[in-house]
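Report on one structure; see the data block that follows.
The complex appears here without one of its protein chains, the remainder shown in place.
By letter and in written order, the chains are A, B and C; residue numbering begins at 1 in each of them.
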Amino acid sequence: MTAHPTGVNDVSYLEYKGKHKGLMSWIFSTDHKRIGVLYLISMLTFFAVGVTFGFLMRLELIAPGPTIMDPQTYNSIFTLHGVIMIFLFIIPGLPAVFGNFFLPIMIGAKDVSFPRLNLLSWWLFLIGGLLAIVSVFLPGGPADTGWTFYIPYSVRSGTNVMPALMAAFILGFSSILTGLNFVTTVHRLRTKGMGWFKLPLFIWSLYSTAWIQVLATPIIGITLLLVVFERWMGFGIFDPALGGDPVLYQHLFWIYSHPAVYIMILPAMGVISEIIPVFARRTIFGYKFIAFSSVAIALLGSLVWAHHMFTVGMSGTAMFIFSLLTFIVAIPSAIKVFNWVATLYKGSIYTDPPMLYALAFIFLFSIGGFTGLMQGALSVNLHIHDTSFIVAHFHYVMFGGTGFGIFAAMHYWWPKMFGRKYKMRPAKVAFWLLFVGFNVLYFPMFVMGWLGMPRRYYDYLPEYTPYHRLSTIGSWILITGLIIMFYNLYSALRKGEKTTEENIWGGETLEWRAKTPPPLENFEDLPEVSEAPYEYKENDLVNEKELEEVH
Amino acid sequence: MTQDHHNHETQHNHPGYGIYFLVWFALLVLTGITVTVAGIDFGNLTVATALTVACIKSYLVLTIFMHLKVENPVFKVFVWVALFFLIVSLVLLFTDYSFI
Amino acid sequence: MFPSSTYIEKVDFAFLFITAISAALLLLVTVLMIYFVFKYNHKKNKKAVNIHGSVPLEIFWTVVPIILVLGMFYFGWMGYSEASNPPANSMEVKVTGQMWKWTFDYPEGFSTDTLYVPQGVPVKLNLNSADVNHSFYIPAFRIKRDVLPNRENFLWFNAEKTGSFDVACAEYCGLRHSYMYTKVIVLTDSDYESWKKQKIEKSSAGQAI
Partner (left out) sequence: MSTAEHAAGHHVHRDDEGARLGMWLFLFTELLLFGGMFIIYSVYRYVHQAEFHLAAKELNTLFGTFNTIILLTSSLTMALSIAAIQKDKKALSVFMQLITILFAAFFMVNKYFEWSAKIHHGIYPGSDELLMKSNGEILFFGLYYIMTGLHGLHVIIGVAVIAYMTVGTVKGKINSGSFVRLEAAGLYWHLVDIIWIFLFPLFYLIT
């Protein structure tokens, strides 16, 4: 091993001076932590754009008839809202931000296996994201196809569908590179003693996610590329006018996009599995079951895609198999929920912001999961498919689940990442506003959907007005909560209390053994691991007094 | 674990030149077989034969040219995972097209 | 609230069945969670107990949900198999979806933009699209089927009550997607016959001119 440049481990990664200076030292850094922070900044920027679009949509729907925009604008806005939130916020949210930052630290490595590839994937992410944004301002207007790009509308639409498709393709590539980096890193760079069953559960979930990223993403890549060719050169692949089968497009789209749902939720489940034992001060209940259920979700999740297509007129066999498998895929998620709740039993529970978000995750994700079961039932699906019931369902899973998981992760790891503490009170106020606002915003959509309110509607029949109005009011509460939360985290960076305390929450995983904030190579000497994560021993609870002060 | 080991020599010995020529020859023979068989009308069997031969050819390339035979077993598991995903997708997709 | 028919009852039953089980489980999880958070709060419970898990418990909460979801699957499947098997004596109407209106072609040769059907007679709609994907959705009948170009789909129902019900397009189809509404009007047998007669006369008169 060659000698380190001196001082590598004396200063934190934030202060380390490498070859470049200023901004360059960030955007050309191959340090996994800096890349994680780059992802964090870019992801939150895109999130702000996505939230704005969502807010505008809700405002439009406050009353029947045109309110603040025309239908074409509305159609573009829900497309962009979907594309941005899915490809630029939820998919990279946990793996690319917190995975990049903490995966190497939590397995006791100095970096990921391919640091330069890691930087490349951030660049691709940025390029893809900018392409999506730029398409808004090109003549022709932003794409209006919905984030699903269903054929044949996506071939017919006169809007800028091509940039949106290319953006999704490039973002897919970025996601693949992150995935293959993580799989290799977990296989090759675990520190001494870090056996498979000593891995933190967040790593298990990232590992499962990474496999889906590697295997499923190329299929949507090629599918979107084929749509590009159809629009550009008049190829006949899916276009029904040239003999193609629009349903085959949907199959290929969902072969990726359903597993992608698990790319989005699995890491959030991993975060929850980290937070709950730490704030209950006890070991996790059923470690192996939670770990294997991540793998089971990744596996089974690849086999259920056609439940997005129960109304397209598939064969009876396909309907039967896909409905059955859909119900089976619920089981590993249920196992996780039960184990989390059991982990609270006989703990010594602290209700700090990360824990509040984790508990809210369990509640909201459960609602999302249960309403998913309703759609798995074929006859019920024929009624509620493509209604606002679905919109409510996936927001409960994607926002109430993954979104809250991301917020939990931010509150959990923020002090570690930046060496600054945020204020507890505003964090808790923001949490309650988010929780209440979220439910007021999305729950009415379940009711509307059951009553027959289709989704992606610019206008609606007068009988749905009260629900829409309530939902819009919810969006205001939610956004207030978001503003307080982000302001609180932001002001922590500026003027929050500095801390160099290594173990802020009293966690047992390796990131709490590194300095705060971590130095360039994470650890002075690579740590050795001798027991499973989350093994709280009585003598570990000595800093009880210190903890009291923190809380 | 493997964190710091300097494997300037890869852990396994690659086979010598001879085996590569042998595999190459086998591949050419197999190509000859498919082309010849394609000329004869086997009905539905034609495709089956062509695909079987293609699978054998790929197997040879994977194991010998791509060194899977001598790699760490985890590589083989990886390949199976990828193939499994592809095949299962294909089979499940066909439940919509062929069992109506 | 909606016209009763055995199919609707089946769908609603499956929905209620799943909702009831889900609500019960959600309540269980939530109540336990809140109870634990208060009972074992660090202020009251200074020392946690490390419990690593319990295999019997894991088996229990794996097997029980499997049984429950298989029940859910069964009820969903039953309703669906009815929806996918139209009776042989169904009255057939051809439905064409296009941006952004519906056209109904009757076997008697005339066509309308609103669907009129007789009460208590099974009606089979043959769905096709002239341009992009649409989806024919009658919320009151709990039924929906995509209307696709290049692909024959169908949907059937048997309306047991007279009245007028909304038909919506449920698959996004562009600018005026949210205005692609029409109605299905269920008439008594005699009303339907006289309406049909009138239609036939009109269309033949139209041809004569």
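Methods note: a residue touches a chain if its C-beta (ideal position, glycine included) is under 8 Å from a C-beta of that chain, and two chains touch if they have at least 3 such contacts.
Computed from a predicted structure; not experimentally measured.
Participant: Under the definition given at the start, what are the shown partners of the omitted chain?
Facilitator: Across the whole assembly, the hidden chain touches A, B.
Participant: If the hidden chain were put back, which of A:G36, A:G244, A:G437 or A:P517 would touch it?
Facilitator: Once the missing chain is taken into account, the touching residue is A:G244.
Participant: With respect to the chain omitted from the figure, which of A:F235, A:F292 or A:F443 is a touching residue?
Facilitator: Only one of A:F235, A:F292 or A:F443 touches the chain omitted from view, namely A:F235.
Participant: With the missing chain put back, which residues of chain B would touch it? List them for me.
Facilitator: Touching the missing chain: residues 2-4, 6-11, 14-17, 20-21, 23-24, 27-28, 31, 34-35, 38, 46-47, 50-51, 53-54, 57-58, 61-62, 64-67, 71-72, 74-75, 78-79, 82, 85-86, 89-90, 93-94, 97-98.
Participant: In the whole complex, what residues of chain A lie against the chain that is missing from view?
Facilitator: Chain A touches the missing chain through residues 1-2, 4-5, 8, 18-19, 30-31, 110-111, 113-117, 176, 179-181, 183-184, 187-189, 214-219, 221-223, 226, 229, 233-237, 242-245, 248, 252, 255, 520-521.
One rule holds for everything that comes next: only the chains that are shown with their structure count from here on.
Participant: If each chain is a dot and touching chains are joined, what shape do you get: line, ring, star, complete or other?
Facilitator: It is a line, because the chains touch in a row without closing up.
Participant: What pair of chains is linked by the largest number of C-beta pairs in contact?
Facilitator: A-C
Participant: How many angstrom lie between the CA centroids of chain A and chain C, rounded to a whole number?
Facilitator: 31
Participant: Counting in whole Å, what is the centre-to-centre distance of chain B and chain C, each centre being its mean C-alpha position?
Facilitator: So the centroids are 46 Å from each other.
Participant: Provide the list of chain C residues touching at least two other chains, using ranges where the numbers run on.
Facilitator: Not one residue in chain C touches at least two other chains.
Participant: Find every residue in chain B that makes contact with two or more other chains and list them.
Facilitator: none
Participant: Of all residues in chain A, which touch chain B in the complex?
Facilitator: Residues 1, 109, 187-192, 194, 211, 215-216, 219, 247, 251, 255, 302-303, 306, 314-318, 321-322, 526.
Participant: Which positions of chain B touch chain A when the two form their complex?
Facilitator: Contacts found on chain B: 1-4, 74, 81-82, 85, 88-89, 92-93, 95-97, 99-100.
Participant: Hey, which residues of chain A end up touching chain C in the complex?
Facilitator: So the residues of chain A in touch with chain C come to 71-72, 75, 144-146, 150, 152-153, 156-157, 240-241, 243-247, 280-283, 285-289, 311-313, 316, 319-320, 323-324, 327-328, 330-331, 334-335, 337-339, 341-342, 344-351, 359, 362-363, 366-367, 370-371, 373-374, 376-383, 385-387, 450-452, 454-461, 535-536, 538, 541, 544.
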